[in-house]
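Only one protein chain is missing; all other protein chains are in place.
On to chain A.
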C-alpha cells in the first residue's frame, strides 16, 4: 500500500530558480527509503517539505492518499529525528522522551508505559533522570530516537541522524535503527550524504544531485546499473573509474596504447566521438602479459588486508585509475603491470550529460533505472 507519495514536488526560494526539480516518488508502507546525495543537493529540503517545516512550492504531497501540502507538521502524523538531535537541554531524558505526548491525548500511565518501553528497547533505562549534557553522543542519539518511537507515528523522518557520531558507533546505530524500523514496521525516510549508510540501510533509495532525482531503486540495482555517470561515481567506494575516451566503430580508445573493442555494434556508425568510459575498480583485473589490454604504471598501493587498492595511470598522469584486487599485492611505485578490463562490466556514458549509453550487464537495466533517464 502506498503510504507517502510525492507528485511533481518542486521547491523554489526566490520564485525563479528551483532548488528541487520535479521529484516523483511513491513509498510503500513499512519501507526504509534513503535520500542520498552530496551536501547541498536538496535532500534535507525534501524531507522538510514532507515534514511541513518548509512550504511546498509546486506539486503535491499525499499521505495515505490525502493531500497534505498545507497541513501543519503535527497533523501529518509523523515523527522526526534531527541531525543535532534537538533535545531540550533543561529537561531530563524521561521528560524529553515524553515531551509533547500530551498533545496526542495520551493518558499519563500510557505515556509512562511507552517511555519505559522505548527506553528499554534503546538501553536508556538507567539514564532516564539525566540531562542531555550528561550523556554521550550515542546516548543523545538514542534519546532522539526514543522520542520518535514513543509517538508511534507510522512515518518517521530522519535527517542525517548519525553524522555526529564516530565511525564505530555509527556502524552500530545503523543496524539498530534498521532493526527497530523493521520491528515496528514504520515507514522511514532517511537522509544522508554517506553512500555507505544508504547502501547498507535502504530498501530503496533516491540519489539526488543539484535538486534533481538522478536515480531511484534498490541499492544493488543502482550499484550494478547506474543510470548516469553521477550515480556511477557517487555510489561505491572507491568510486567507479569514469574516464574520457574516444569511440569509433573500430573500438574505444582509452590511450594511444590502449584500445578496447567497441561493444555498441549497430549504433554510432559515424566517425569518432567523445564519451565517458566507466568501470568499477573490482572489474579491472590483473592479467597475463599476452592477454593484457594495457600495461600501466603503479602510482600507489593501499593494502587493506583482505584486498588491495592499486592506483595506476596509463599515459596521462592526471587520470588516475583505481583497481581493487582480492588478497595482498605488493607493488612498488613505478612498477609496470599488465591489466585487463572485464568487458562484461563496462559502462559507457555520454560526454555532455553523463547519460548511460551502453552497458553490457546481462540482465536488462531495470525499470526504475530507466524511468529517470527521461
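Assume contacts are C-beta pairs under 8 Å (C-beta built on N, C-alpha and C of every residue); 3 or more make two chains touch, one makes a residue touch a chain; residues count from 1.
The criterion applied here is as follows: contacts and distances are computed from a predicted model.
The unshown chain of the complex is recorded in UniProt as "Carbohydrate ABC transporter membrane protein 2, CUT1 family", chosen from "Carbon-monoxide dehydrogenase medium subunit", "Deoxyribose-phosphate aldolase", "Carbohydrate ABC transporter membrane protein 2, CUT1 family" or "Vitamin K epoxide reductase".
Within the complete assembly, A:86 is the residue of A:86, A:220 or A:250 that touches the hidden chain. Contact with the chain not shown here comes from a single listed residue; of A:4, A:23, A:36 or A:78, that residue is A:78. Of A:39, A:66, A:103 or A:332, it is A:103 that touches the chain left out of the display.
For chain A, the residues touching the absent chain in the complete assembly are 51-53, 72-75, 78-80, 82-86, 88-90, 99-101, 103-104, 147, 151.
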